[in-house]
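A selection of the complex's chains, in situ.
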């Protein structure tokens, strides 16, 4: 089956861009069609422009693609554009793309808090894409030209993506969650490549701080698990309390998070019910049979020392999350450990799954 | 000043034993006098019996000390005996020692939960040693022979030692604490040497489980911060809720812990008051001017990315704890990060400080 949809990648030489290219290079539906990067790289063959840091080699079809500038005119033929741009440039570029009719799925933080921009973790809240469905329907009714049909969808911060999957599964089954405390141990690949976390800082060490991370984790969780208002804007949960402590540890890939949580209702599920709800959880990407959807959204591990980043991050190719050590909590209701692959379900892979959902819904 | 008190070390070839030897080898008051280990080592010069793993070389005066069996008769001349024995042998040996009149300060877990055995983190609850003072006074009054004057004092688990110092300081100033949640990131030296944590398990990884650790951390905290009953037994706090999640990370030394806590009282101190209370905290070991007492018991760090294990674990030679990132918590009252050197204040050094306190009080 040859891919039928043309995909562009912005920030193609960066760490997230490289991951987009890997994931797209063998994708059954999306064709790696355009690569955009800074003017320093534009005009070069991709293999000459990039400092490639992935364990897989550069996909052959990417090697000689000529990198272009991040201008919408260069990407006019694309059905979807994946943005791995850094926040300092993503704002202007993504705006210019969406205002010129392009569908942008962004890993950058810039538009995540905009009330009418969906912030989507595809295993959890693809229901937020209903807003896009309605917008497209309206555009069809109004016969809007392509140039008026651009929009931005954001995926979440990497540490948020892991947290909200089990929380979303539990809310779906047992109703509102009142309280969440989470301490993260995050991989250095989340810090980017150029230069990212200095080796001298992280070897034989833990850094108990990641700039802006706790705020993102606390806020994004409330929007993702929140509701859609009457005017199709997103309404973060106001009565859920979330407290995050974020740490960087000497791990290449995979964010591990120790979570405690309490339900709003006094009627608590049992420990076994909690486990079963996580095991049973099924997301729209699975229902739609999306190409990259994990077979199992949440792997519930029963061994007492799992999940571990090195052993479990690649379950379902990094598109699933793993939850272990589920137990009752002396302070809140339950506590557990969740692991997610920060550059797959926590970043580029999340963008791919969002696009696959749009495609599965017939919106691309 | 030549040392005046004779000290023995049990489990002298193990990881805690090695640390005891290092700390005692230059001690102004304790003379490294007897080394006990398993029968496999007994009879050998220490340097031939030990697989030394410290960054400092074997102290000269220990090198040729002949290792003896762990029998009280071998240690009869000792004023104090430090036990670094593993739990599987510590129970019987320490019992035999104390029943034959020896003062045993133990790093093993075996007697920590015994109601009349003091469990002491010397920066926090040396007040629990009052029980010993009273016992000795009674023994004096009864003219008991030396053989009836043995006793055991336990130091805490390594992860507990870091946690209770700031908690103790805050309780002292602001009254009871109702709730504590703590997630630890613990160094591999805490897992011992033979073989300890396998390298293949910890490299590029986090292990979200340490056997028995969460129970110890949750329970010991309540005894250490608890009270002495009328019958001179220790009464753990019954109304403090503590929830721990313990992880092993790729760090050689230094346990980092992310803590959230709430006071029992509705009258909360301000953030600045909390910091000031930690800065001002002064423990009995400082008042007594103990030889190993830290100048500053709690280092309050204001940089947003501290404390870090590699950079801060050696403050005051590992006898102090460092607290940073103190801030208000959306769920409980305050959250912060605490770092302690797990083999100094968290193990052998704690034992030394306990002995120094006994000496300072005139009890040895």
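Each chain carries a letter (A and B) given by its place in the written order, and its residues are counted from 1.
Following the convention adopted for this analysis, a residue touches a chain if its C-beta (ideal position, glycine included) is under 8 Å from a C-beta of that chain, and two chains touch if they have at least 3 such contacts.
All values reported here derive from a predicted model rather than from experimental measurement.
For a quick check: 2 copies are placed, so what copy number does the complete complex reach in this file?
So the full homo-oligomer, as given in this file, consists of 4 copies.
The rule we apply is simple: only the chains that are shown with their structure count from here on.
Quick check: how many Å separate the C-alpha centres of subunit A and subunit B?
The mean C-alpha positions of subunit A and subunit B differ by 43 Å.
So in the complex, which bits of subunit B are touching subunit A?
179-181, 183, 185, 203-209, 218, 241-243, 245, 247, 249-252, 256, 258, 260, 304-311, 324-325, 329-332, 335, 337
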